[in-house]
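I have a structure I would like to understand better, so I am pasting it below and will then ask my questions one at a time.
All protein chains but one are shown at their positions in the complex.
Lettered A, B, C, D, E, F and G in written order, each chain numbered from 1.
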Amino acid sequence: MHWTIYLSGEIHTDWRDQIRAGAEARDLPVTFVSPVTDHPASDAAGDVLGKPDNGFWRDHQSSKVNGIRTKSLIENCDIAIIRFGDQYKQWNAAFDAGYCAALGRPYITLHGEDIVHPLKEVDASAMAWAQSPEQVVDVLEYVTIKA
Amino acid sequence: MHWTIYLSGEIHTDWRDQIRAGAEARDLPVTFVSPVTDHPASDAAGDVLGKPDNGFWRDHQSSKVNGIRTKSLIENCDIAIIRFGDQYKQWNAAFDAGYCAALGRPYITLHGEDIVHPLKEVDASAMAWAQSPEQVVDVLEYVTIKA
Amino acid sequence: MHWTIYLSGEIHTDWRDQIRAGAEARDLPVTFVSPVTDHPASDAAGDVLGKPDNGFWRDHQSSKVNGIRTKSLIENCDIAIIRFGDQYKQWNAAFDAGYCAALGRPYITLHGEDIVHPLKEVDASAMAWAQSPEQVVDVLEYVTIKA
Amino acid sequence: MHWTIYLSGEIHTDWRDQIRAGAEARDLPVTFVSPVTDHPASDAAGDVLGKPDNGFWRDHQSSKVNGIRTKSLIENCDIAIIRFGDQYKQWNAAFDAGYCAALGRPYITLHGEDIVHPLKEVDASAMAWAQSPEQVVDVLEYVTIKA
Amino acid sequence: MHWTIYLSGEIHTDWRDQIRAGAEARDLPVTFVSPVTDHPASDAAGDVLGKPDNGFWRDHQSSKVNGIRTKSLIENCDIAIIRFGDQYKQWNAAFDAGYCAALGRPYITLHGEDIVHPLKEVDASAMAWAQSPEQVVDVLEYVTIKA
Amino acid sequence: MHWTIYLSGEIHTDWRDQIRAGAEARDLPVTFVSPVTDHPASDAAGDVLGKPDNGFWRDHQSSKVNGIRTKSLIENCDIAIIRFGDQYKQWNAAFDAGYCAALGRPYITLHGEDIVHPLKEVDASAMAWAQSPEQVVDVLEYVTIKA
Amino acid sequence: MHWTIYLSGEIHTDWRDQIRAGAEARDLPVTFVSPVTDHPASDAAGDVLGKPDNGFWRDHQSSKVNGIRTKSLIENCDIAIIRFGDQYKQWNAAFDAGYCAALGRPYITLHGEDIVHPLKEVDASAMAWAQSPEQVVDVLEYVTIKA
Partner (left out) sequence: MHWTIYLSGEIHTDWRDQIRAGAEARDLPVTFVSPVTDHPASDAAGDVLGKPDNGFWRDHQSSKVNGIRTKSLIENCDIAIIRFGDQYKQWNAAFDAGYCAALGRPYITLHGEDIVHPLKEVDASAMAWAQSPEQVVDVLEYVTIKA
């Protein structure tokens, strides 16, 4: 089985690159997919359709365009990794976790110990909580190729 | 049709009471349900099963007990109202929104204009964004009894 | 079994009243539900949340509020009656038909013979095509109480 | 991920060709599928099984044969583009939109500004509204290959 | 729990009456539902909509009207009893069995030993095979009220 | 799109070969699958597990082994062709039709005009009724490659 | 909300009575349902249909009759309590747990600490692990009536 892994959440650190590099180094049978991680491009995703003056509707339009991508990727993935960093609200990451939970798509959270308490509902539906990209790679290795 | 409304999110202001009172005043055919909103009780929900020393596992156990309730209520509701206040992480509210979205359960967000941007993905899957409990009651009245 | 019947489509003639009256006269075990049929109210359904300047977004907001109601009613009905009149685009009626078809909710179309050809895809997924409200009542009587 | 795009609706202009050409020019990882767009052939799709004298049943038989194709293509696509032109009833396009909505299949509408109001329910469940084939290609590019 | 029992199949003997009487005598918490068992009425179910000249389309129209009823009853039942007599093709009964099997709705077949072999696929997906209405009542008693 | 076609029903004439040959001659993008059509082998499918003395249980065991195959093939097919000949009960074919109907898998029936009436419920849920293998091939050609 | 609780597993101790009594004492809004707990009656559930000589088939027939009941009760419950005692194989209890997990029905396990390790997969999908009936009642009270 080849596995598709969706990398959701924080876009301001290089955690995705670390996981990709780790998986490549161990030759895991995985393909990684992710939302658009270029922040300005993501905010402007819908502008090509005509940029609304009103901030709410501009965000709305762009978020729906982004949703075409993220919704499809989540529904087609085998595992999601959901990353919470130490800044920003990151409600979209928690939203993705809830979406995965309802679909029965297994996900692993990746976050520091300091935010364990506010993330308790998100972690309660997760299959694992990792604190580092390396731990994520270890779990992926076990899950995908351990004989 | 009688409607069941799930009230998710913030537990530190009286928005639930305002919505209940408004709906009662207009005699709407609705029943409101909600998670346990007593914060210390919620954190201790699993302690009766034996309180784990480790904070992560204590949270985990309590969150799963809370999840028995919230998961059933969401799956049995007709509409969810999801409230984001101006404090705390509130990842559980965003998680509930994602859960509703994946199940196709319609939800209305309730939050101030200042957090429109970080909530754009949550709002993009919502059926409406309200800024006050009274607006929520107005929408509920329209949806449930407008002839 | 008590049956819930959703009455979708045209709002400019009294076909709903005729069906309700006919069903009542024969004492059928049915409850009728319908979208809001007050046209101006329907167009303004979302205005209470703040009326967007832009026509598209005003329509968008109102349609989503209406969708909370119609989506729930369709998913909870046993049979839908979908009416096409001789005026207007009535794309919402065809949309409801497609929604019913995908959910496996049986529906009956109600329209004149002159629009049989453009409605062929909608009729192809219907369980019956009626040309008058009285025929609809006849079918409902057969379906719900014929011994 | 390779994406399958279903092109539904109007068959009297070359919008499908424009989208195909645009996607090819940008080398997008997409495959386009569509209903039979040869109008007389579509109307006669069932005649090989014996052509009914009655117009309703001839349409019925042909529409069901067409439905074998369109239903399978919609259920197997990742995104649908649903085009409304300025002529004809086009109820089949609105039907497809409702079908997509109920299945949770994301769709983009493509139509002029003049029919925004009658399409408001169809647009309310869409992920985006485009006014030109080029905008559709822009969105597909963003969704499928934006890094 | 109150149980709804769908009685499918043969309409030329009084097996339905025997089961109803037996269940009533033992005061079982069950409600029985069934297709229209008046053969001529069933064949003419769609004639009110205009009787097609062609036999195939007349049958088609009537069968779809009957399908509104039978499809809803099967989807809403808890258990189906599917009876095969010693005459006629009874393909509709086998069709109902396949429909139940795909939905995961448990069903009990009721037929003589002489047709065990041709019914083997139908019986293989059944939860039980009974040879008499009394056995069916015995099973219903066990299933619904045995302490 | 490549299409998988399940060929269900009668095993005593060469209709499967005719359809395969016709599709090959026209180079259709289809793969045909079917139940085991060797009658004695099918009846003995479970005997390798120990042949029960009792005829009912022998049939039961074999039918379930056959069911592993047929159930998987139906769930993985895009279209089913369901053939009724002029002999035998063929309840398994009607069972497959009901199974397809409940799953939303489109099917085409193939049978003579003389059994239109007893097959009316089976035909009512079909997407088409063909009277010859050549008609089936015509429909498959239209559905799968008509531009 | 009124809650239906399915009590699965061990039939040789009075744990069901303890939970029922505890819930009644606290006036919880719950209804308890359970499989037939009379062991000889359960083993003979299918004998009324003709008792097979072969032990495997007798068990098979009885288990399927029991399955009509248990499958319906599990699918209609809100919460399952799954009890493992210190004797017997109790594979049916683990089977019920897997069934609940796949359906997304929340369940609570009830067992002693000595069998934590062999039950780890069953507990991993549970929402809570209780060691006494009283703990189960405590959790039910919290879940169903805590304000």
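As a convention for this text, a residue touches a chain if its C-beta (ideal position, glycine included) is under 8 Å from a C-beta of that chain, and two chains touch if they have at least 3 such contacts.
Owing to the predicted nature of the structure, the values given are computational and were not obtained by experimental measurement.
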Which of G:97, G:110 or G:137 touches the missing chain? It is G:97
Residues of subunit G touching the missing chain are 55-56, 59-60, 62-64, 66-67, 84, 88-103, 113, 115-125, 129
If you put the missing chain back, which residues of subunit B would it touch? 52-54, 57
Which subunit F residues would touch the chain omitted from the figure, given the whole complex? 4, 33, 36-38, 41, 45-46, 48-50, 61, 64-65, 67-69, 71-73, 76
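Just so it is clear, only the chains that are shown with their structure count from here on.
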Could you compare the number of C-beta pairs in contact for B-C with that for C-D and name the larger? C-D
Determine the centre-to-centre distance between subunit A and subunit E, using the mean Cα coordinates as centres, and give it in whole Å. 49
Shared interface positions of subunit B, touching two or more other chains: 64, 67, 129
